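Notes to accompany the following structure.
The complex appears here minus one protein chain, its other protein chains still in place.
Right, subunit A next:
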Amino acid sequence: MSAHASEHGTMNLKLIVWRQAGPNEPGRFETYDAKGITPHHSFLEMLDVVNEDLIKAGKEPIVFDHDCREGICGACSAVVNGVPHGGYKRTTLCQLHMRKFKDGDAIYLEPWRARAFPIIKDLMVDRGALDRLIQAAGWTSAHTGGVPDGNSTPIPKRSADYAMDAAECIGCGACVAACPNGAAMLFAGAKVSQLNELPQGQVEAPERVAAMVQAMAENGFGNCSNHYECQAACPKGIDVKFIARLNREFRKALVLDKVGALTKSAKAE
């Protein structure tokens, strides 16, 4: 039966949603009806409709993170039918449109699940661990002012493009949620690759990778064991080649004895 949504006016769906009042509260699935949804609704607009109904019925609306609704801020985050962001190539949840669903579909909705991302409420999780990875060393020590002219160091287009490919990461954390080990290697690999590729970032390259790898362990992220689920879930098409780069950079830092130095200085503090 071809009941593809775009051939119909509106559709009715069943949502089976994870509800959890707080980090230490028990969670459970609840079922809701989404009625009168058009193929042009985005997934979050569909949730808005459900929430309006819940509010009017005096029930608590479903809590979820979102802001830009155009696929760039990285706030939206839910696992749809077992896949972070719903599993359409290069598509965040807010950019997923209901034309991808059929009338009568049942849709499972869960929060990101990973040790490093405690649940705050319903579909909202705490992704502060990703910020802490960047705080560890995801920067260059460029003071404001006193830097050379932007054109003083030519950067091969190849390198600029490569860095930009890596820099497209929106920090959504889908890669972590998709990974059976809850690893943040795609996220960290992208940042390390971007900065270590550019002349401006090379000066601190070994220290950066050493600090970020250490921070990953400290913040409850697991290790990569080559499942490639991260790349499949990533809405920005971040390539696993950046994980390989992360590993290479890490070995380079080992050779330079930066990792040991870092561990030692951490102990000394």
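Everything that follows uses one rule, which is that contacts are C-beta pairs under 8 Å (C-beta built on N, C-alpha and C of every residue); 3 or more make two chains touch, one makes a residue touch a chain; residues count from 1.
Criterion: contacts and distances are computed from a predicted model.
Q: Out of "Nitrogenase molybdenum-iron protein beta chain", "succinate dehydrogenase", "NtaA/DmoA family FMN-dependent monooxygenase" or "Amino acid ABC transporter permease", flag the one the UniProt entry gives for the chain missing from this complex.
A: Missing chain, UniProt protein name: "succinate dehydrogenase".
Q: Thinking of the whole complex, not just what is shown, which of A:I16, A:V83, A:I134 or A:L256 touches the missing chain?
A: Hidden-chain contact among the options goes to A:I134.
Q: Decide which residue listed in A:L44, A:V80 or A:A174 touches the omitted chain of the complex.
A: If we include the chain that is not displayed, A:L44 is the one touching it.
Q: Kindly state which of the options A:L195, A:V209, A:C230 or A:L246 is in contact with the chain not pictured.
A: Looking across A:L195, A:V209, A:C230 or A:L246, the contact with the absent chain belongs to A:L195.
Q: Kindly note down the residues of subunit A that lie in touch with the hidden chain.
A: 6, 38-42, 44-45, 48-49, 52, 55-56, 58, 60-61, 63, 65-75, 90-91, 95, 97, 99, 120-121, 124, 126-128, 130-131, 134-136, 138-145, 147-151, 154-157, 160-161, 163-164, 167-168, 170-171, 194-195, 198, 200-201
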